[in-house]
Structures are given as C-alpha cells and as structure tokens.
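Removed from the display is one protein chain of the complex; every other protein chain stays in position.
Chain naming follows the written order as A, B and C, and within any one chain the residues start at number 1.
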Amino acid sequence: MAQTSPNTHPGWFTRIAHPGMFMGWTRHVVLPLAIATALAFAAGLYVVFFASPPDYQMGDTVRMMYVHVPTAWLSQFCYAVMFSSAIGTLVWRHPMADVSQKAAAPLGAAFTALALFTGAMWGRPTWGTFWEWDGRMTSTLVLLFIYLGIIALWRAFDDQLKAARIVSVVTLVGAVNIPIIKFSVDWWQTLHQPASVFRTDGPTVDFSILTPLLVMTLAFSLLFLTLHLVRMRTEVTRRRIRSLELAQARAAGGAP
Amino acid sequence: MTAFLAILSRDLKLGLRQGGDLLTLVLFFVIVGVLLPFAVGPDRPLLSQLAPAIIWVAALLAQLLSHDRLFRSDFEDGSLALFRQASLSLDGLVFAKLIAHWLLTGLPLVVAMPVLALVLGLSADGFWLAVMTLLAGTPALTAFGAIGAAVTVGLKRGGLVAPVIVLPMSLPVLIFGTGAFDPARVGAASQALLLLAALSLVSMALAPFAAALALRISGE
Amino acid sequence: MSDISLAAEGIVLERGGRAVLVDLSLAVSPGEALMLRGPNGAGKSSALLVLAGLLAPQEGRVRFTGADPDAPPFAHLHWVGHDPAIKSGLSVAENLRFWIDVLGGRRDRMGDALEAAGLAGLEDFDAGLLSAGQTRRLALARLLAIPRPLWLLDEPTSALDADGAHWVGQLLANHLAGGGLAVIATHLDIPFSGDSKTMTLIRAGA
C-alpha cells in the first residue's frame, strides 16, 4: 500500500491559486473590481428609477424585483461557489478552496436574508401579507438556515483545516438535500394551497423590465465577487497571523 | 459480513443492556406528545386534527436527542480508529451502526405510538397511518442524524451544533410524514408513504458514505 | 506469516498548522523492532498514525513490500493507541470476540489469547470491572488473537506494572521470532530480548 501526497502540477491554475501568488495578483484586482461594482450600481439605480416605466400589471412594485431577483440569484450562486470549493477541499485539499468556502458562507447568508426581506416587502402590496407560506419563500428560508448552520459549524472548530473538510461534507450533503427540500415544500404547498398567487413563470416579461433587471444582476454579482475576494484575502492573512503567532509563542516559551 | 453482523449485534447488545437510554427516549417521545395538548388546549376535534403534527414533532425531537451518542463513544474509546483496519470498509461498518441505531431509536417510537394515539384521540385508521409513516420515515431521520453526529463527533460541544444542521435537512421527512394525513387530497397517504420510503432508502444508502468520510476526517 | 517489510520515505506532516514530522524515513524488515524515542511532542504518536494510515502526510509515502496487493489497505497491521477500544457493558470475552469478528481473526484463538494475557477466568466479567492494567492487557490480547505481521504500539507498557512490562517484552520477542515486525513509540524501557534498533525523534521546528 503506497500513500502519495497530493501531486502539485505547476500548471497556471496551481500557480495563481497558490496562497502567496493569490495575494500578489489579487492586490491589483480589488480596486478595479470595486470601482466596476460602484459604476454598475450607479447605472443600475439610474435605470431602475428614472429610465424604466412601471410594469403594466405590477405597477411600480416591479421596482422591488430589481433587488429581489439579483439577491435571490446570489443566494443560490453562493451555494454553488461553496459547493465547488467543497469539492476542491475534499478532492485536491487545496488551501484556497478552504478559504473560498469560508469567505462565501456569510455572504450567502446575507444575500439570502436580503432576498427574504425584499420578498416580504414585495409580498405585502401584492399578496396583502408580508409572509406567505409560498414554496419559494419557504425553501429560501430553509436555505438561510442551512447557511447559518454551516457558519455555526465553522465557528465550532478551532482547527480550521479540519473544519474546512468537515464543512465540505455538510455542504455536499446540503447540495443533495436542497432539491429534495424544494420538492417537498412544493408538494406541501399543493397540498394546502391549491391556487398560488405567485406564478412561477411570472407575468410575461416585458423588455422594459429586462434592462434594469440585467444591469442590477450584474451589479450585485460584481458586488459579490468583490466582497468574496476581499474576504478571501482577509482569511489568508488570518492564517498567516495564526502561524506567526504560533511561531512567536513558541519562541517566547523557550522551547529547546 | 462477519464484521457487519458483529457491529450490529454489539450495538444492539449495548443499547439493550444500557436500557436506560432506550427508556428515556420513549419517555421523551411520549412526554412531548402529551405536553403539546396542554399548550393547545383540551379541544378534542382540534387535537385529533393536530395529532399527526404532534406525533411527528415529538418523533423528530426524540430522534434528535439520540444522535449524539451514535459515534461519540466509539470515537472516544478508540474503536473508530480500529474500524479503519477492519476487513470491511468504514462505510459498511457505519451502515451496520445505522441499522442498529434505527432499531434502537426508530422502532421503539412505533411501540410507544398507542399511548399517544389514545391521548390525542386518533382514529384507528389514523393510528395505522401514523405507524406506517413512522416506520417509513424514521430511517431517513436516522440517516440525516448520523451525518450530523459524524461531523460533530470531534467537537466537545458538538451536541449543540448538530441539531442546527440536522433539522433543516429533516424538513422533507416532516412534510411527507404529516402530509400523509391530509384528508382533502385523494391519494395523499399512499403518495406520501412512497415518498417517505424512497427518501429513507436513498438517505440510508448514501449517508454511510458521508458519515464515514466525516469520521475519517475527524479521526485525523 | 508473510514476509512484509515496512518502509517510510520522506514523511512530512503538519497538524493544526504546525510541522510535526520533517522528512522522516525509516525501514523495518521481518524479525525486527524499531523503538521510537524522544521527548513529548516530538511526533512519536503521529509517526505511528502515519504508518497506520490513520493520518495522511503532506509529503512522502509509506510502503509495504511483500504485501498481498489484493488485501484491503492496512489489513496487515495492528495499531494500538492510548485508548483501549474496550467497551464496558460487554464482557471480556464479548469484547475480544467482537474485535476478532471485525478485524478478521479466528475465534478459536480467543481462549489462548486470554490465557496469555492473564485474563483466564474473567471471560464472563463486565469489561468495565477491569483495572487499567487489565484493560490494557485485554487490548493487547487482540494482537495474539488476530495474527497480523506488523505491530504499531503506542506506549504499550503505560498503565502496566513491572510484570506487565515484562509480559509485553515477551510478547514482542515471540512476535519477532515468528518473523513479525514492530514499531513502538515509548518513553519507558521495554524489557525485551530480540533484534531492535532505536530511533530518536526530536521536536520539529525547534
């Protein structure tokens, strides 16, 4: 029986994903990305409030969709990022995959919470109630719980290397489970509430709402990328702090 | 196969000999089921309408209570490390442990059902349906709980984190388990039972791999 | 017993962000015992865990030559750590029989193993009643009941008195005479006659 260490092929990906290299090249990316995010939001908000007409069915409440839809999209996209990073952690044991997972979890939770909040705000004028036990709202709420559980698990571990691999297992199990939860919630909803107010396909999408929707989705995605990158950088720095502190404590302890 | 049966019979023996745990579990299930009517009020029609929900919430909580000890004692006394040198893979051994755990924590709930059925005013049909859903659904609870127990086995205060992870994942079991009782829908019961059984089969088949992976990581 | 040799090359191990083993290499051939000595925190236990396949090193490899390639990994070694893996609530015999079944030994060797461990007559007692020394003897009885060529023992004589230590030494001598191998992490001297070499580990990064 032979054990081999994870091979390091010095390909382009390995090189840019090495923690030291990563810190080097991302340093020059953060500021442009932040500026691009700000510009996209400026453009998006202008289109949302000044350059798009009210929807012929929803009226002005359509303007809430321009925040709701991008945050809802990010709430799932974050999980996809965590899922692929979890595979990176378990299969290749890549340190940057650990860092990416850890950085994405709070962002996912925040965007999911925002999607729920904007959904509730939109629900009041549309359904007449803030919270409707609607299939989408309910499964989004469960998704929020899963994010919070994963964050709690991260925090329960002292050894962050072990935490990354354990959390990866939960993330993968969650990924298998989320569709099942979605299905069960939909099944439950047809049981209790045959006629849903909120049609999944939505009202026919007019071109006039498509532009602000796309621009805002782009802006939110850029925001996620920026925040994720900065948080990854912070996490790499924290690990560096930890090893420096360890070395210092060892030196001060007068170890032989 | 010898290893599989050895684990199964050892866990059953230990569970039955330390009979206190078994009794506590059943007692907890019944107490939760009996306490909820106090919160709702002694309205018999309402209670019998709520009975499936009460039974399933009690079952969920009782199962949650039992998961932490699934791997902890084997982890702490070094047995898990030795399992890695067995002739059977750790996945297989974990599967054996899951079956033993279900026999010790899922099945007794069914045995305690008549008490709750009486107190909650469940009809005979309702009683049998409740028994069927518990039988079909609790293996899935065991499977999800095993994953929660495995990922927190290395944590001293793991008992607190595990339920937060396990409960959202158990939602489908709760939905199908109680959904079977819906009187308004024709075929809801058989549909829900099928879905529960499918969920239990798939999760019992897959959970050992996830749990064994987490146990290997925790053992390092 | 098959002629298995053990070799580890260039093992590098980090745990919790700390270097534990730096470029550890060792080789053990049949009939030979290797004593790992060194201060606390030098990585003796970690080295055994790596050899047992319970810890994956960052670099380097562990090789068994002469092993049956079809056998499941690590099915030809015994690792005995600090924790005895003995359950109270089961009798002495049930404990041993359980491990024989799980690890793939032969049940008919059980009586001899218990006899050799000085536990004859206690078969039906609850293992929770045993003293720490007796528990350790029961844990070591696994080595006799389930023959495997490589023994990886972590402080085998801790919790044992002088007699017990002597017994462990004899166990080892018989095992090596039969062509077995052993790697032993210990800070106590094990009274034992046989072919052995000693390797002293030092604390990494000091």
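We take it that contacts are C-beta pairs under 8 Å (C-beta built on N, C-alpha and C of every residue); 3 or more make two chains touch, one makes a residue touch a chain.
Following the convention adopted for this analysis, contacts and distances are computed from a predicted model.
Of the names listed as "ABC transporter, membrane spanning protein", "Simple sugar transport system permease protein", "NADH-quinone oxidoreductase subunit M" or "Heme exporter protein D", the one that matches the UniProt record for the absent chain is "Heme exporter protein D".
Although it is not drawn here, the omitted chain touches the following shown chains in the complete assembly: A.
Of the candidate positions A:17, A:33, A:78 or A:114, contact with the unshown chain belongs to A:114. For chain A, the residues in touch with the chain missing from this view are 49-50, 54, 59-61, 63-64, 67-68, 71, 107, 110, 113-114, 117-118, 121-122, 124-125, 223, 227, 230-231, 233-234, 237-238, 240-241, 244-245, 247-248, 251.
By our rule, only the chains that are shown with their structure count from here on.
Taking the mean Cα position of each chain as its centre, C sits at the greatest distance from chain B.
Here the spacing of chain A and chain B, counted between their Cα centres, is 31 Å. The centroid of the Cα atoms in chain B and the matching centroid in chain C are 37 Å apart. Chain B has residues 220 in contact with two or more other chains. Shared contact sites, meaning residues of chain A that touch two or more other chains, are absent. Interface residues of chain B, counted against chain A in their complex, comprise 147, 150-152, 154-155, 157-158, 161, 164-165, 167-169, 171-172, 175-176, 179, 182, 184-185, 188, 195, 199, 206, 210, 213-214, 217-218, 220. Note for the complex: chain B touches chain C at residues 2-3, 5-7, 10, 13-14, 17-18, 73, 76-79, 81-89, 93, 219-220. Those residues of chain C that touch chain B in the shared complex are 15, 52-56, 72, 74-75, 77-79, 81-87, 89-90, 94, 97-99, 101-104.
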